[in-house]
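A single protein chain has been removed from this complex, and every other one stays in its place.
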Amino acid sequence: MNTAILLISCPDRKGITAAVTNFIYQHNGNIEHADQHIDGQANIFFMRIEWSLKDFTLAKSEITNSFSHLARKFRMNYTLYFSQDTSRMSIFVSKATHCLYDLLLKFKEKQLPCQIPLIISNHTDARRIAADFRIKFFLSPKNRKNKLSAEKKELQILAKEKIGFIALARYGQIFSRQFVKTYYNRMINIHHSFLPAFIGFNPYQQAYSRGVKIIGATSHYVTENLDAGPIIEQDIVRISHRDSLNDLKFKGQDLERTVLSRAVRWHLEHKILVYGNKTVVFD
Amino acid sequence: MNTAILLISCPDRKGITAAVTNFIYQHNGNIEHADQHIDGQANIFFMRIEWSLKDFTLAKSEITNSFSHLARKFRMNYTLYFSQDTSRMSIFVSKATHCLYDLLLKFKEKQLPCQIPLIISNHTDARRIAADFRIKFFLSPKNRKNKLSAEKKELQILAKEKIGFIALARYGQIFSRQFVKTYYNRMINIHHSFLPAFIGFNPYQQAYSRGVKIIGATSHYVTENLDAGPIIEQDIVRISHRDSLNDLKFKGQDLERTVLSRAVRWHLEHKILVYGNKTVVFD
Amino acid sequence: MNTAILLISCPDRKGITAAVTNFIYQHNGNIEHADQHIDGQANIFFMRIEWSLKDFTLAKSEITNSFSHLARKFRMNYTLYFSQDTSRMSIFVSKATHCLYDLLLKFKEKQLPCQIPLIISNHTDARRIAADFRIKFFLSPKNRKNKLSAEKKELQILAKEKIGFIALARYGQIFSRQFVKTYYNRMINIHHSFLPAFIGFNPYQQAYSRGVKIIGATSHYVTENLDAGPIIEQDIVRISHRDSLNDLKFKGQDLERTVLSRAVRWHLEHKILVYGNKTVVFD
Partner (left out) sequence: MNTAILLISCPDRKGITAAVTNFIYQHNGNIEHADQHIDGQANIFFMRIEWSLKDFTLAKSEITNSFSHLARKFRMNYTLYFSQDTSRMSIFVSKATHCLYDLLLKFKEKQLPCQIPLIISNHTDARRIAADFRIKFFLSPKNRKNKLSAEKKELQILAKEKIGFIALARYGQIFSRQFVKTYYNRMINIHHSFLPAFIGFNPYQQAYSRGVKIIGATSHYVTENLDAGPIIEQDIVRISHRDSLNDLKFKGQDLERTVLSRAVRWHLEHKILVYGNKTVVFD
């Protein structure tokens, strides 16, 4: 596969789809996937279009320039991706390693189109796993006092490794506003509740205390407000009075992995558009 | 079927189950269902036991007296029900009638063991439905000023009709503390979100604005705090960016009916035990 | 709303989307929804496109003629619909009426864009319901001997009432090949299992005997092979050893309604494309 992908959003008006698809057709591109959505309330047009570069008459380096006329005309926000430019992902993890393992295994089975050169943790639990998978491990212990200096070193090594995307695989630390800004819409967290319920610390305990009959997990982009970023995916599992707090954790782990890995995969396939505090997921 | 049902809760200690089952066995009762649960954290024992009155050597009127010795010994809270004493249920409804219809249809198909002599509404929409099903309809319009006096009349007609249980089938009014107290643990509401998320007004709009990927419904006993009572049942359905606010309502309606009717059925079958703000549902 | 809808399928090749969207743009149409899908294995292109007729420069009667050049060029199968031409639906039902009620109630709440002039049944149970909703009721008892003659009369009244679409709302009779052919891809059935499991008679009994832990429902277009037509929608609910056969029916009823009404709504909104034995549902 050798394709180009455009993610577009702009004010809705007549002729956008015709213009974009003509652009591809005129340069002899074959559309592999096209999906669009119009938010009628907000009057915004969204599009994801992917076409084969085989026989395409523009070189990769010429596409942006050639497309810019169209983009200006329709006042588009757009990003161009190439399927062969695989993203470089770093995984942050604390003590619980089930989500980390899941991403590594899916990566190994070629279900996540990326490279994973770096794992960062505030604990040592994941060190041996990183070694097993031959991935660099960076230990970055954190407390209230050293948080900003620790983040500074993290950003340095992330930059050095050219990391474009971060998955927080049950990472227990909250980032500073500055860090979040650097990876805005490029950092996905898994929260172990169906947000917006049970924000913050120990959501399984909160769920157990409230006596709910379902528990959930939510993957979302990280913003400066805790557990309040754009939601990408959610799922739930039923529980009953027979389930202890430990049972909730057992059942929840499977959810967390699934909900995080779906979101990571969609992000890496450039299938997510963020607007306001929402996502359009062209699955 | 002619059975007796005991719902029991008490501090956990040795010998409770043996004592209760011996009591039934000694009087020649055949146990049809028995379910128990121990909350290990709170050290509370819960039991639901149902036995056939065929061949039982105690008359219905003698059971409580005969059981009281045991109950005192183990410091039990308990309630005794007879399957042949069908509950008298009233349904409160406002403008949306899908939950009302669902309860009436399930009643008609003999899936809800109760009588339904009375429907109360603050609007006229359900009047004709009540007539179709030959049920008394009481119109009780409400506003801030007349609320307490309207409730007073409602309580009068409820008492007159000997109503033991109330289902709020998308009823849009909040009850006074006094009313709630009268039907404590005997009034079930359906809220159209997965509580504790989206408490209060217009939860579908809240869900749409937050950009969640699932919507839910929750049935719970009504307490004096809005949407905060013991949860009986919850369920969800997936949504996507393609779903408009109206689609959420369309999908949600099916959930609301299902989640409410399950709770109502369990209540009428005496399968729910409430403790603290939680429920044990012996389904 | 005043829109036109095109459902298109054709061999995949370059330029289809550009050609279709240009056609609409050139005649000043505003695209409201566009969705496309390519089956890469079968090399088939599918599209659903809906545009506003406000300001559209072609009259309704001119569209087909004007579009035919394009359609020939790309060897399209296509159908043109107008949102203002509401379908005329007939509902077939036997003794169980929960699906019938559900469709009628959703219709009454304007969630199904159609007219419902006719209910046909081989039993009298639904007669009063039809009267309540002021819909014509046609009693058509069937047995092995009179089947073809009964169907003949049914086809006559369906033709007289200009019925374009049939929903089988738990209808217990199997149609002849001739009848199926007349309403090919225009007749939706609800089967109370997750097909292809438990085809045929009494699927709840089959599920109970097999000891499954989930039960399901499936809506599908009717073909000449029993329960083997293109699947439109499926859903399931969990069960356990605690559920009796009657509990399966109780839980299953809610599924059946939901799974049937979703399919009916999608069909009426022209969101379903059939190819081979599969469906593309542009929800």
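By letter and in written order, the chains are A, B and C; residue numbering begins at 1 in each of them.
Here is the rule we go by: a contact is a pair of C-beta atoms (placed from the backbone, for glycine too) under 8 Å apart; a residue touches a chain by one contact, two chains touch by 3 or more.
Fair warning: this is a prediction, and the values are worked out from it, not measured in the lab.
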Option from A:39, A:224 or A:254 whose C-beta touches the chain left out: A:254
Residue in contact with the excluded chain [from B:2, B:28 or B:225]: B:28
Contact set of chain A toward the excluded chain (per top definition): 97-98, 101, 105-106, 109, 111, 132, 242, 250, 254, 257-258, 261, 265, 283
Chain C residues that touch the omitted chain in the full complex: 37, 39-40, 194-198, 210-214, 216, 230-236, 240-242, 244, 276-281, 283
Where the missing chain touches chain B, by residue: 13-15, 17-18, 21-22, 24-25, 28-36, 38, 40, 238
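The working rule: only the chains that are shown with their structure count from here on.
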Furthest chain, CA centroid comparison against chain A: B
Relative orientation of copies chain A and chain C, as a Cα rotation angle in degrees, nearest 5: 180
Between chain A and chain B, centroid-to-centroid distance (C-alpha), Å: 42
Inter-chain centre distance, chain B versus chain C - centres from mean C-alpha coordinates, in Å: 36
Numbers and ranges of chain B residues touching at least 2 other chains: 242, 283
